[in-house]
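Of the protein chains in this complex, all but one are displayed in their positions.
All chains are identified by letter, namely A and B, in their written order; residue positions are counted from 1 within each chain.
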Amino acid sequence: MATSDAIIKITSCSKHFGPVRAIDDVSFDIARGEFFSLLGASGCGKTTLLRLLAGFEQPTKGNIFIDGQGMAGVAPNHRPTNMVFQSYAIFPHLDVRRNIGYGLRDAGLSKKELDGKIDQMLELIKLPGFGSRAAHQLSGGQRQRIALARALIKRPKVLLLDEPLGALDKKLREEMQLELRALQRNVGITFVFVTHDQEEALTMSDRIAVISQGKVLQIDTPTSLYESPNCKEVAGFIGTMNFFDGTVKSMEEANAVVDAGPLGDVRTRPFAAKLPASGASITVAIRPEKINLNPSRPSASHNVIEGRMSAAAYLGDRSHYYVAVKGRNAPIAVAAQNVNAARSWLGGQDQPVWLSWREDSVILLDR
Amino acid sequence: MADRAGVLTSPAPIVRQDSRIQRFFLRHEWARGYALLSPTLAVMVLAMCLPVFMLAAHSFWTQNYLTIDETFTLANYEQALGWLWGAEGAKPIYIRLLWKSMQISFGVTVTTLILAYPFAYFLAFKVRRNKNLWIILISVPFLTSYLLRVFTWKIILGFNGVINSGLMSLGIISEPLEFLLYNPTAVLIVLAHAWAAFAILPIYVSLEKIDRSLLEAATDLGDGPFRRFWRITWPLSVPGVIASGLLVFIPTVGDYVTPKLVGGTEGIMIGNIIQSQFGKANNWPLGSALSIVMAIAITIVVLIFLYVMSLGRVRAK
Partner (left out) sequence: MSTRADAGQPVEYSPSKVVEGNRYGWLFVYAVLYIAFLYVPPLFLPLFSFNDSIYVAFPIKGFTFEWYRQMAKSTGLLDALYNSLKVGAVVCLASTLFGMLAAKAMTRYTMPGKGPMASFIMLPLVVPGIILGIALLVLTNQVGLELSLFTIGVSHVLICVPFGMLVLISRLEGFDKSLEEASLDLGVNAWKTFWRVTVPLALPGIIASIMLTFLISFDEFILAFFLAGNEVTLPIYIWSQLRFPAKLPSVLALGTLILTVTMVLVAVAEWIRRRGTATTKPTAG
């Protein structure tokens, strides 16, 4: 994305809580109108980053610019951001209308104007007629929508969402993911979305920042993040990954030949632009769904290995297999769509099987 | 992007920059916290620290009839404690009274705790609904004036009191018993009654906080009710018992109302002597010194108590 169209600029920002570096020298931009996710395990610093944007915390070092304006020393109530809290923070002593209109109480609007805006918001979140409900009469999903309406009515330049779907059950969560994405396209506001759920981030986001221990590991589109992670940590965090340590033996045209120990020689067309040097220590990574499971030795001359079936899990639409390979402790994970009925040739445990994969399915990562 | 919702068409709010002072508070959470805390801290400093400091200063001065001589002297402390090292003219009365006050307070504390614990246990584990009702039930008697409550004990224990007239009408005794009132035991009974409700609450809170699954786990692992109590419930309620004990012990050492009303000459405590220094005896510096000595003595006892408890808990681990 072009930096000139950045609505948020974070420049070498750090936040320390005592000796803990919750955010450690982070710099990146978020583009106008983007659905941007901060993804990471709990305690990685993603919520702290969101609170830095909202103004509840001030950075120890560095600065944050929102729409070109420095945010140092700007109180949360003076920032052009609004937030949907993890707990929704619906005011329990106010009804739905007063909750939604809370931020406009001092805006100098006439009662009619305010009522009009609140009605529009109720329409937008598909809860018309809910205005007079008391806060305690609302379900989790309704609370979530009202928290959204309450923030959106303020016309923020950036909407911050702190795991807003975490408290909902699975089915409702999937529904809300689509709805939230549609709403974001509709209103055109930049969304910064915090989540620990990688699937959620992949489904909804334009771009995702993967955060670990206060540092941003990679910022990319969902596809790039999944298909070409830039380090072992990202590769392991997003989806499942088989890792093999190896050394680069030689380069054959665009292909690298890697000696991956028990795997033998692995031929790969590196996805990433950079080509490893000969003799470099490297990690070879292959996604489970990119490995083929064969009952007999396939004809290919390379990227084939023999193993024994050690465990299988049937998940309905697909199955997961764990194949033990000589000289390697961890079994190799293989995922296969159950396009036809379950593989009839699979006899069970300890059956010999052959694994194979395409050259361009392999990712090379620094060790 | 198209704004089909139609609510976002008006211009966005303007960012306002805050003043320098506001920015300071914004940057430093501790500064905001202390700014909020400061009025309360000021009250504490002005109404507690400063007066106690003045009290300490007084204890080094001398009373000259109606005026106070502000030259530094340790004479008051010598008068209060000198008997310990055989200082000339020092009387043992203050030390003895302090010791007796400690004993009475200790007795009150132990009695109150022993009486309160089963009740708190009942409230925490046996009462399922309306716990609040029980709590209100135990606090209502304490809404009557403290003085009148102490006074009612005079009615009960007195010469023509409930116990005496009751026993006489039953023919058990022919003459009223005189040992019921005006002695240390009467002080102990009255104080134990006065602090009963206060002692229950901390114990109750610590029992209520115990995770019920711990008790179930203990039972599951083969503990009977008594073993389970001794190994789980009791150790986890010890902090509440300590809090209750301190809450009762510390204020009762300095009490002067109860001993004055039901203690007689035998039952007077250190508080009565201190009070009289600020009244009839009119020797403020000596009174100040005595109260400082009392405060230090209480602190030492409490610290020893806490130390012993901590040793016990380390061993339990």
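Brief remarks follow.
Going forward, a residue touches a chain if its C-beta (ideal position, glycine included) is under 8 Å from a C-beta of that chain, and two chains touch if they have at least 3 such contacts.
Worth saying up front: this structure is predicted, and the values here are computed from it rather than measured.
Considering the whole complex, the hidden chain is in touch with A, B.
Across B:M44, B:A87 or B:I173, the residue that sits in touch with the chain not pictured is B:M44.
Set against the missing chain, the residues B:V52, B:I93 or B:L306 yield one that touches it, B:V52.
The chain omitted from view is touched by exactly one of A:P76, A:G166 or A:G188, namely A:P76.
By the touch rule set out above, chain B reaches the unshown chain at residues 13, 29-30, 32-34, 36-37, 39-41, 43-44, 47-48, 50-52, 54-55, 58, 115, 118-119, 121-123, 125-126, 128, 132-134, 136-141, 143-149, 151-153, 155-156, 158-162, 165, 193, 196-197, 212-213, 215-216, 219, 225, 246-247, 250-251, 253-257, 261, 271, 274-275, 278, 284, 287-288, 291, 294-295, 298.
For chain A, the residues touching the absent chain in the complete assembly are 54, 56, 75-78, 81-83, 85-87, 89, 91-93, 102-103, 105-106, 136-140, 150-151, 154.
Everything that follows uses one rule, which is that only the chains that are shown with their structure count from here on.
Between chain A and chain B, the centres computed from C-alpha atoms are 55 Å apart. Only residues 33, 55, 58, 66-67, 69, 71-75, 78-80, 117, 120-121, 124, 152-157, 185-189 of chain A touch chain B when the two sit together in their complex.
By the touch rule above, chain B contacts chain A in their complex via residues 1-8, 10, 12-13, 15-18, 22-23, 26-27.
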